[in-house]
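Dropping a structure here in structure tokens format, bear with me for questions.
Up next, subunit A:
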Amino acid sequence: MKIIISNQSELPIYAQIREQLKEQILNGQIPEGETLPSIRQLAKEVGVSVITTTRAYSELEAEGFIATMQGKGSVVLPTDNKLLREQYLLRIEEGLSTAIGTAKTMGMSREELTDIFNNLLET
Partner candidate 1 sequence: MELLEVKNLSKHYKSFDLKDISFTLSKGYIMGYVGANGSGKTTTLNLITGIIKAAEGETYIDGMSKEEDTAAYRDKIGYVGDESYFPDHFKIRHIRRVLKDFYSTFSEEKFDGFVREWSLPENKTLKDFSRGMKVMLMFASVLSRETKLLVLDEATNGLDPVMRKEILRLMQEYVMDGERSVIFSTHILSDLEQIADYIYFIHEGRTVLYDAKDELIENFLLVKGESAKIPPALKRELIGLEENAYGFEAVLPSDKAELLGSAFLFEKPTIDQIVIHYIMSAGNQARAK
Partner candidate 2 sequence: MRALHFMKIDYMLTRKQLYIVPVFFLLALVTSRGISEGGTSLLVACSYMLFVASIFATAPFGYCVGKNRGFLLLLPATVKDRVVGRFLYGLSFVALLSLLCGVLAGGYLLMGVEVPLWLWGVGLCEMAAGIVIMALEFLFFYLFGEGKENWQYLSNIVRVAPGMVMFFAASALVEEVQDTAASGTGMELESMTGKFMQTGVLAVAVSLLLTAVAAAVCVKVIEKRDYA
């Protein structure tokens, strides 16, 4: 498990922690069933406030990545493939819509855009 906080990032610190943990859970770097460090432990290690790590954990919990049990800490839940797929789908959609948005602002035609897309697919 690794967490790197950037002060330059536009993402708030709790979101940086949340995203990095999510990423590592999804790609299996943090395996299912693993106990995450406690909220206070993590806050101290990373050097951020307790409220910040609390928020990161509770959002991960709300999204179904971890479960926090009293006295046992936070445990990584099994990520079924469906969830994984959804996450990746979401990311693909995000990337594509940014590209489409940029294309629209410069007035690119549908054909030109699909050409670029197809060309990129072949490389």
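To be clear about the criterion, contacts are C-beta pairs under 8 Å (C-beta built on N, C-alpha and C of every residue); 3 or more make two chains touch, one makes a residue touch a chain; residues count from 1.
Criterion applied: all candidates are chains of the complex that A comes from, given by their letters.
Everything numeric in this text was worked out from a predicted model, so none of it was measured.
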Touching chain, any copy counted, for subunit A within the complex - options 1 or 2:
1
Note: in the complex, subunit A contacts candidate 1 through residues 5, 10, 12-14, 40-41, 43-44, 47-52, 55
